[in-house]
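Of the protein chains in this complex, all but one are displayed in their positions.
Showing chain A:
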Amino acid sequence: MFVARSIAADHRDLIHDVSFDFHGRRMATCSSDQSVKVWDKSENGDWHCTASWKTHSGSVWRVTWAHPEFGQVLASCSFDRTAAVWEEIVGESNDKLRGQSHWVKRTTLVDSRTSVTDVKFAPKHMGLMLATCSADGVVRIYEAPDVMNLSQWSLQHEISCKLSCSCISWNPSSSRAHSPMIAVGSDDNSPNILAKVQIYEYNENTRKYAKAEALMTVTDPVHDIAFAPNLGRSFHILAVATKDVRIFTLKPLRKELTSSGGLTKFEIHIVAQFDNHNSQVWRVSWNITGTVLASSGDDGCVRLWKANYMDNWKCTGILKGNGSPVNGSSQQGIFNASLGSANTSLQNSLNGSSVSRKQS
């Protein structure tokens, strides 16, 4: 069951991204108003804005946290064609006393000639690395060779994807059996049938990223893409937000068979495809164990998807952004939280925990 806690974000334009940190105690939001805000969770569960600053001279599309081992570090990317790395300054100051923290820009990555549409830190075991993708179809991978010096980043790889990129996702697997891998989604909406999801894998021999797979079935613009946390699985799960929600599994085929070629081949299955949002799906996000997928679409709803023991994915909950019950949707039962009077609970509660019995 979910309880909606609404936050007065006070951004002056659309919020484009929300991101929790590694421990789930901090949250960062970015907006078209060119600012990023950092929110800290207090003891009683309220979120307080502890920093808000202007980060770019254009819409900020994405914000993402680095692993806390590298400090309190954020990366943002923007329409102004740059990505930036920010670090929180520790130490006593007047800001601290007012409950505000201070963030300084450590670097600006200016290689892109067009809007930088996504930025993601690589999994920790790869070191301090950062990938960006831009509207001109280039994925760039940067590395900070010295983790203590956040102002020095070297451009390690430039991958040309041919299509304007909208989102990227690192494969989070820490297994030595899985080479570093990055999935790229494209929001190219020209009427072609090119695959809009491409997967690039690092090749130890050539020391380059090369295209391992392309999901040929995805031909509509892709808005978001997310690998599920791996947690010891031998295969990878990839969620794609396009005109519907899709979940793919990628099973690496035996290494012996492919070791000559260098690249891993995958057995790709689409395990779920849902068009319940009835429109564009904008975001997908996995829970920490990679068992529940949340998606949000143009219908203003968040839908939760979970697989049962037979690996059938089903909708397990619908959350309406404003807390009101979902109208006219037949596929879920509305369960109300039992707090307060019937009326308030109807307003407050979201039918998150209700397990739909619908066979989709």
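Going forward, a residue touches a chain if its C-beta (ideal position, glycine included) is under 8 Å from a C-beta of that chain, and two chains touch if they have at least 3 such contacts; residues count from 1.
Here is the rule we go by: contacts and distances are computed from a predicted model.
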| item | value |
| --- | --- |
| Record-based protein name (UniProt) of the chain missing from this complex, from "Golgi apparatus membrane protein TVP23 homolog", "Annexin", "N-alpha-acetyltransferase 35, NatC auxiliary subunit" or "GATOR2 complex protein WDR24" | "GATOR2 complex protein WDR24" |
| Touching the absent chain when the full complex is considered, from A:H102, A:K208 or A:K320 | A:K320 |
| Chain A, residues in touch with the chain not shown (by the definition above) | 1-9, 11-20, 22-24, 27, 29, 31-34, 45, 47, 57-59, 61, 79-81, 115, 124-125, 166, 173-177, 187, 223-224, 229-235, 282-292, 294-300, 302, 304, 309-310, 319-324, 327, 337, 339-340, 344, 347-348, 350, 352-353 |
